[in-house]
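First the structure, then my questions, so here it is.
Shown here: the complex without one of its protein chains, the others still in place.
Per-chain numbering from 1; labels A, B and C assigned in written order.
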Amino acid sequence: MRVGVLTGGGDCPGLNAVIRAIVRKGVQEYGYDFTGFRDGWRGPLEGRTVPLDIPAVRGILPRGGTILGSSRTNPLNAEDGVRRVRENLAEQGVDALIVIGGEDTLGVAATLYEEHGVPCVGVPKTIDNDLSGTDYTFGFDTAVNIATEAIDRLHTTAESHMRVLVCEVMGRHAGWIALHSGLAGGANVILIPEHRFDLDEVCGWITSRFEAAYAPIVVVAEGAMPSDGEMVLKDESHDSFGHVRLSGVGEWLAKQIEKRTGKEARTTVLGHVQRGGTPSAFDRWLATRFGLHAIDCVHDGDYGKMVALQGTRIVRIPISEATAELKTVDPELYAEAGVFFG
Amino acid sequence: MRVGVLTGGGDCPGLNAVIRAIVRKGVQEYGYDFTGFRDGWRGPLEGRTVPLDIPAVRGILPRGGTILGSSRTNPLNAEDGVRRVRENLAEQGVDALIVIGGEDTLGVAATLYEEHGVPCVGVPKTIDNDLSGTDYTFGFDTAVNIATEAIDRLHTTAESHMRVLVCEVMGRHAGWIALHSGLAGGANVILIPEHRFDLDEVCGWITSRFEAAYAPIVVVAEGAMPSDGEMVLKDESHDSFGHVRLSGVGEWLAKQIEKRTGKEARTTVLGHVQRGGTPSAFDRWLATRFGLHAIDCVHDGDYGKMVALQGTRIVRIPISEATAELKTVDPELYAEAGVFFG
Amino acid sequence: MRVGVLTGGGDCPGLNAVIRAIVRKGVQEYGYDFTGFRDGWRGPLEGRTVPLDIPAVRGILPRGGTILGSSRTNPLNAEDGVRRVRENLAEQGVDALIVIGGEDTLGVAATLYEEHGVPCVGVPKTIDNDLSGTDYTFGFDTAVNIATEAIDRLHTTAESHMRVLVCEVMGRHAGWIALHSGLAGGANVILIPEHRFDLDEVCGWITSRFEAAYAPIVVVAEGAMPSDGEMVLKDESHDSFGHVRLSGVGEWLAKQIEKRTGKEARTTVLGHVQRGGTPSAFDRWLATRFGLHAIDCVHDGDYGKMVALQGTRIVRIPISEATAELKTVDPELYAEAGVFFG
Partner (left out) sequence: MRVGVLTGGGDCPGLNAVIRAIVRKGVQEYGYDFTGFRDGWRGPLEGRTVPLDIPAVRGILPRGGTILGSSRTNPLNAEDGVRRVRENLAEQGVDALIVIGGEDTLGVAATLYEEHGVPCVGVPKTIDNDLSGTDYTFGFDTAVNIATEAIDRLHTTAESHMRVLVCEVMGRHAGWIALHSGLAGGANVILIPEHRFDLDEVCGWITSRFEAAYAPIVVVAEGAMPSDGEMVLKDESHDSFGHVRLSGVGEWLAKQIEKRTGKEARTTVLGHVQRGGTPSAFDRWLATRFGLHAIDCVHDGDYGKMVALQGTRIVRIPISEATAELKTVDPELYAEAGVFFG
């Protein structure tokens, strides 16, 4: 039995931990061989491989990034893509494919499995935590810890100068990182894509915070938007990974706040720092368990499934279920945080 | 409406976050007044109180420990204890009591509620994560992160000198910290109280690790025990909080390993460092949500209940249910980790 | 004897440690009383004070920011400023003034001492490490650690996607933070204000790094500039603290690199995160020693002096000496780092 592994989409702390767990259990318990495909779906599409065995996964558990590289290549959009993928899998003698990725990467796996019978197993990966069917995805906890530590630091500088500090965090379509790090960091305002914000209300919270003789911290997801649509951002282009470039909501917001409240405001855009480096303990644990259960799926011949966390258990759900709908922040959960605003 | 709050048992990162959330929501949304009871159940027993209002909870979110102090006093064991508690609650005008603590502290709340009608709401707290009815307790994630960071550090020193490094972590009756930090830290052996270990097997794993030209890391919970009961520990006394003093399983194990394998072995006992300091983002988030839901219980007059985490939702369960049985590591979960041993 | 204390300019981790050491030694060893002046020189100018005694400095050692607040007010530019400062000092019964600040704040102290006989003692503070006469200033080590940790994180994301990552750090006029964090973080290009960079050379290093199959990290001080002056930044206004707003050299550079090398490039601007939060152990130690020696200066009646670090000793130098000239990066030191470029 030979198993192929690929990682697609934006990088995420914990990818290497998944790969290591798959290989360790696959080799030691099931006696499988492995083929690493380079750079996401470009690997099977173009036949780009790397050796993947026990020595290759030594020491990678605590390291961010992915030893397999990543890309956003979609073989379904490539000429003759499905045929080329199947041929390359066959040429490598690959009997099953474990696909670690987000909505797009897994979407390809769902299609290849359902329409073309390619034996795929999925592992969910999104730093934004917005995949359905799983309580959490790895990388998210690391990002939230990094953002929270930054917010902790911003508090002291805000207080010393009695300024507004706006911290822009990741989250184009879902506000999970903003909500969790904002709550954990004691932010006075948290703005998320799921709930259009009212600038007057935001400025009201800021003013009331200053009246209590404290300086406010605003945590804003990069995808948050004002209710009246007046925001003019400096740049909305997308990169080749589908990440929007720094969209500038943080800077725009700081300027609006300065104009309306008369207080000094500064912005920090955390950016890529949130998705690199060593994973948190939780993410290493979750990624490792995902890897162990993914290779079990292969062993059981249970294809078309994705491993997922529900409570403290790892379960299997159809890949297509996970990618059907974005998991956004529930309005009730967001409302719960409102007691800390202002 | 006046609400009393107390924290009992060993300290745990996140206690202050719970207190803050209770007071913020209680004052701002429900208009309640608060009384802080000092040092766990000793507070209501002896009438020891501190003021508890919005200014008192400013800035405490990121701080470890508890501003209310703690103790292991059990009013049920004190002469006339129940009467004294009730009198002191009445004297303070306290209409409801939020009790933040572990098995023992919550056990008192269950009895006072069930047998004496004292209106209590519970918030689960145990760094060891061994309370039933909740997926996680706050403080656990912080402890696991600290232990994992220590294990990361031990790897490099083990490799440089080709020595065995034994890391003893907390966990008298349950191996959660050992299991999670051992998996996250890439330990080569993980020993937990739920599974008596065989010294020959342990030495076998260690020898095979050296044969692969790597140095082994052993993570051992303080309550782990050998299968043949030969362990002679240096000290088994208990402190006034029921914590056993450093029991010495780590040091004992290192000596046994040296004797049997001929390799140098060293022990690090993490001790109190695991339970102090600023909480992780996850623990701040969980503790904050527990606090918000506990005060909601009071508002709903839903007494005798404890808040708990199930998946990503906060639910309410009878306090007595949580304290009925210790939540230990499932044998299957422990077996899952075995692929990394040796 | 009553001693006044003020902190001026941008905040810096370690300010509270200085204040604590001054008060602890002043009260316990010399029996002094203290007056805290609020918000830098605005305090003495407008008679804004806060109580400053042992309880006021409890627990502040590990906290960033300054309990005294800060501002950039210059009494020498205020109408009748010198007279008002002297009157307020006299009214408070202040016999000596300890001034903690950077070039501007200390410059005022030098003038007040030399031209008006105000008994001042200086403590150097600049996160940029660009004050003459002292090997290091506190806050710098913390900033370098934060920047280095960020660079560590960026490496993994750069490698996973084979992208250029540009990290913009503080340093308007001096490249100390860029040089130290760049060396410590293993950057492939380090650009500092003291040395105008050649864009072709930078792109050459980047290309050669990719040729070795690695992704490059560029660390750029916010004040770095290209040799041919073609850079058009988005914003060059100054805030009320004299900090330039995000000048945009990082983003500009990323775009130039993309255009010239055809590789994807991303920018992270660390911003205020570098100057907030808990100080590193080195900064707490240095700040504490500065505080102890500053109060000794007062005790010795040794005014007009600033404490400074030379090797491992704390010495006293004339304040005017420290502010005479900016301490920039020596060309030889910068050249030493060049072996790691590319």
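Criterion: contacts are C-beta pairs under 8 Å (C-beta built on N, C-alpha and C of every residue); 3 or more make two chains touch, one makes a residue touch a chain.
None of these values were measured; they are calculated from a predicted model.
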{"item": "Touched by the hidden chain, restricted to displayed chains", "value": "B, C"}
{"item": "Contacting the left-out chain in the complete assembly, out of B:G47, B:G65 or B:G338", "value": "B:G65"}
{"item": "Sole residue of C:R42, C:R72 or C:R284 that reaches the chain not shown, by the stated touch rule", "value": "C:R284"}
{"item": "Residues from chain C at the interface with the omitted partner, ascending", "value": "24-25, 28-29, 58, 61-62, 135-136, 141, 144-145, 147-148, 152, 180-181, 183-186, 214, 278, 280-282, 284-285, 288-289, 292, 310-312, 336, 339-340"}
{"item": "In chain B, positions touching the absent partner", "value": "10-11, 13, 15, 63-66, 69-71, 146, 149-150, 152-162, 165, 234, 239-241, 246, 251, 264, 266-273, 275-277"}
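Everything that follows uses one rule, which is that only the chains that are shown with their structure count from here on.
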{"item": "Chain contact topology (line, ring, star, complete or other)", "value": "line"}
{"item": "Size of the rotation, in steps of 5 degrees, that lays the CA trace of chain A over chain B", "value": "180"}
{"item": "Closest chain to the centre of mass proxy, which here is the mean CA position", "value": "A"}
{"item": "Where chain A and chain C are represented by their mean Cα positions, the distance between them in whole Å", "value": "35"}
{"item": "Chain A, residues touching no fewer than two other chains", "value": "152"}
